[in-house]
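A single protein chain has been omitted; all remaining protein chains appear in their positions.
For clarity, chains are labelled A and B in written order, and residue numbers in each chain start from 1.
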Amino acid sequence: MDRYLLQRSLAALLTIWITTIAVSMLIHLVPGDPVQIMYAQSQGTTPEELEEVRQRLGLNEPLVVQYVQYMGRVLQGNLGTTIRGEQPVLELLLERLPNTLALAGAALLIACVIGLVSGFIAAYKRGSWLDTSLMTTAILGVSMPHFWLGLILLFFFAVRLQWFPVAGNGIENLVLPAVTLGVTNAAIIARLTRSSMIDVFDQDFIRTARAKGLPKAMVLYGHALRAGLVPIVTMIGLQFTYMMGGAIVVENVFGWNGVGRMAIQAIFQRDYPLIQGFILMFACIVVTVSLLMDVIYAWLDPRIRY
Amino acid sequence: MQQRVRNAMAIASAAGSHVDPVPDTQGRWYVFARNLHTVFSAATANRGAKLGFFLVLALIVVAIFAPLIAPYPADQMGAGMSLLPPNGDYWFGTDEFGRDIFSRVIYGARLTIQVGLIAVGISLTIGTITGLVAGYAGGWTERVLMRLVDVVFSFTETLIALAAVAVLGPSLTNAMIAVGVAAIPFYARVAYSVTLVERNRAYFDAAYVAGAGHLRLIFVHLLPNIVPPLIVVATLGVSSAVLAAAGLSFLGLGAQPPSPEWGAMLSAGRDYFTLAPWIMIYPGVAIMIVVLAFNLLGDGIREALDPRQKS
């Protein structure tokens, strides 16, 4: 198992390393002159001044040198400053990251509660009308564009009914975005839980337990749930990375002050240092979470020996 | 974007799906046709898949015959008064310029088909070739290719699509490319794992011993046999691509006005939500129906191909 974890950690490091290369080269993939785009807001920037900026950003150096310089800065925790307003990128990202994590976390909680319960019920009542209607709802949920659901919730509950305050970044403002993100994902969890539980119910030891006449509840909770948990945990790990991605869109619907909203703005404003920082940070989070999930999975299921 | 996890599941089950190996004596076109038939009959055997199939068919018909179905051109201003609620003449109402929303939604179907074809085309082609080559070649080629695929896979599709748009600039074409590129790993992984299985089958050994070249082995012998699982992934992939591209357009990073792309219509309609909610509601419903159709179809085929998934 140690060997397995070591392998996984190395793979994670490799991913991050490749990301840093991709991110540092991003600016060279942009059509047109990135420096001109960046400094378009100042009046009368002369070609000499633009050249000076190019020099300052090291854009005239060979690519390898640029990469080394970039890595040198990144390792010191310096992700550069934004074009708009010249603010430190890392600081801006870290200020907003908790908001995004809170949104993704709350949504995951909602998705897990709804998804696990309804998936479990559907599996237990397999073939019944309850199963059919739960799974129909689930496929509808999966097909729902969440920016659309979000807008409808926003206008109905916040604008029309005014159940939620519209301003601010408090817990009460978290409810609607978290529900939007959570509900569409609950559907996915429900479907996977159902199929995973069906597999478990079909296994011999459950049948035996049932045949032996053990109380129903004990069979369900004591045996089935525990056995079915392993694949579900992996899936939830994947869900978290998805939640982070989904948060980018949902934040923009609700004006939630997270990294996703900032990233979209940065793309519009072509604020490349901020875009680079965002991608790098996001990649690190996703990779770290997947690694953690691998660890937990290996710990839950000792059969894993690669 | 939404279907990352489901696609991961599809990979797992598609890789293990059963299409009985066919003796190569019958010829490769036979293999291909037989596989297509398997998929098709699988699709029609399942209730949900049948519904999905007809919805997809309807979408294609609507897209092809849009000029005949839509009462007005998509961009015609003053087709009616502005902001008319849905009524007998303007089934879905009109927008702020008096454009007929029903006509716009109908024309939007064409863009949706385009998104599906182009985005899935990109990911299917590149992904399949990557997976096939990696699975076939083994050794260093395999390790490097699949490690790269893993790296791309470990980001969310959203992030890759955003990075691509950040570089390319906002437009519907760029959004399609971005979404297509982001989904490559799914296809590569499926193609790879099925190739590993197929490579060990008798017909492959026979062809190898008979002295078939690399390209022939890959494209003539392996490719037809990995089609069924790829169809599952591609069908579900259309629904992800449609959702993702609409999301980018919604954020202003995709289709530009006055394009009747559904995500862009929805985004423009939000300014009028309290005055004219219909501008926003119908494009949203349209996206949902199309995504649902492809999901039903893809799920149906997958369940039919994979006995373990049957309920």
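Quick note on the criterion: a contact is a pair of C-beta atoms (placed from the backbone, for glycine too) under 8 Å apart; a residue touches a chain by one contact, two chains touch by 3 or more.
Rule of thumb we're sticking to: contacts and distances are computed from a predicted model.
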item: Choices "Peptide/nickel transport system substrate-binding protein", "Chemotaxis protein CheA", "1,2-phenylacetyl-CoA epoxidase subunit A" or "Aspartyl/glutamyl-tRNA(Asn/Gln) amidotransferase subunit B" - which one is the UniProt name of the chain not shown; value: "Peptide/nickel transport system substrate-binding protein"
item: Which residue of A:Val74, A:Ala106 or A:Ile275 touches the chain not shown here; value: A:Ala106
item: Full-complex contact with the absent chain, from B:Phe53, B:Tyr90 or B:Phe273; value: B:Phe273
item: Hidden partner interface residues of chain A, rising order; value: 32-33, 36-38, 40-44, 83-87, 92, 95-96, 98-99, 101-106, 108-109, 112, 154-155, 158-159, 162, 165-171, 174, 233, 236, 240, 252-255, 257, 261-262, 268-270, 292-293, 296
item: For chain B, residues in touch with the removed chain; value: 75, 77, 96-97, 170-171, 252, 256-258, 268, 270-275
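Please note the rule applied: only the chains that are shown with their structure count from here on.
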item: Centroid distance [mean C-alpha coordinates] between chain B and chain A, Å; value: 22
item: Sites on chain A touched by chain B in the complex; value: 11, 14-15, 18-19, 26, 29-31, 126-127, 131, 139-140, 142-148, 151-152, 155, 159-160, 184, 188, 191-192, 195, 198-199, 235, 238-239, 241-242, 244-246, 248-249, 252, 263-264, 267-268, 270, 275, 279, 282-283, 286-287, 290
item: Chain A-facing residues of chain B, complex; value: 1-6, 8-9, 48, 147-148, 150-151, 154-159, 162-163, 165-169, 239, 243, 246-247, 250-253, 263, 266, 270, 273-274, 277, 280-281, 284, 287-289, 291-292, 295-296, 299, 308-309, 311
